[in-house]
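Notes follow the structure.
In this view, the complex is presented without one of its protein chains, the others remaining in place.
Now for chain A:
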Amino acid sequence: MEDRVFSSVHSTVFKESESLEGKCDKIEGYDFNQGVNYPKLLRSMLTTGFQASNLGEAIDVVNQMLDWRLADETIVSEECSEEEKNSSYRDSVRCKIFLGFTSNLVSSGVRDTIRYLVQHHMVDVIVTTTGGVEEDLIKCLAPTFKGDFSLPGAYLRSKGLNRIGNLLVPNDNYCKFEDWIIPIFDEMLKEQKEENVLWTPSKLLARLGKEINNESSYLYWAYKMNIPVFCPGLTDGSLGDMLYFHSFRTSGLIIDVVQDIRAMNSEAVHATPRKTGMIILGGGLPKHHICNANMMRNGADYAVFINTGQEFDGSDSGARPDEAVSWGKIRGSAKTVKVYCDATIAFPLLVAETFASKREQTCEPKTIA
């Protein structure tokens, strides 16, 4: 009798498990006995687990974005034009990459990683918030400093220091920005009145990139490389304050958002036969704006989200790629990853293992499809 009870308990506790051998990757971290080898260390993340694995997968997905060519797809002869059947053309058609990021990342050193990508035309469309633009320009006029999260607000206010997390931006930086930008708005208004120029956020940003003329600015490189920078929320930041004040001095400057939504959605709609990929750092407007545009072409083919948002509150910022699939913003067949991590850690490491290492290998400029 006891034997039967014993064997039933035994079989409950030691339930026979399904073998994962061959089906799943084994968990194995980096062995420092190999020495401090950074590329190998980064590659080991894929099998380290948790967010390290997610970052490893994100690196994988981005490399797939970069490696894809139209030549990889089988020709569907009825739908193809003659040009699209040509094999050297098919070898040249690459994935169109949308890069989105929030303004805090531009205040941080990630701005310089972004600048690298834009400088070498490694991304095709940029979407950001107003802060994401002005922080880049202001850094060309005066630097941002490292502070501390715990610095008291009232004390900082009395010293004229603005805190962004553990970064500090002196008020004077914004004064310099004002002195730099107001004359440019004056010129733009003049061009609007005399040459009938109709300004849009992206045109304004191209102009600012031209005017800043500084190689440390990603906006400058976006202008040089003809990469559009979309910022539909242009008034929500210091730049918006400048537009507000400028309207008192000399009113009449018009900035058309309708033209820009045409342009942004067209980037997605007319991407075909290229595949599209989204790399989105942070949440908010840049995340949604890029996903929404891709909805216009029945969904992106690749998506990498790096953010710290959680989905339990139903926010779009915290939503996983699978939620976007339900909207048609990402294809059901797409390769997607969300890395739950502060992008200041994850993004430079990701770029090291994708864009930068590929460039180091090939040392040839990316051809624009």
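The criterion applied here is as follows: contacts are C-beta pairs under 8 Å (C-beta built on N, C-alpha and C of every residue); 3 or more make two chains touch, one makes a residue touch a chain; residues count from 1.
Note that contacts and distances are computed from a predicted model.
For the chain that does not appear here, its UniProt entry gives the protein name "Eukaryotic translation initiation factor 5A", which is one of "Regulator of G protein signaling 11", "Proteasome subunit beta", "Protein cornichon homolog 3 isoform X5" or "Eukaryotic translation initiation factor 5A".
Which of A:Gly29, A:Pro143 or A:Gly160 touches the hidden chain is settled by the complete complex: it is A:Gly160.
Of the listed positions A:Ala71, A:Cys175, A:Leu198 or A:Ile254, the one in contact with the omitted chain in the full complex is A:Cys175. Touching the chain that is not shown, out of A:Phe32, A:Tyr155 or A:Phe248: A:Phe248 (per the contact rule at the top). Listed by residue number, the positions of chain A touching the unshown chain are 160, 162, 171-172, 174-175, 177-179, 238, 241-242, 244-245, 248.
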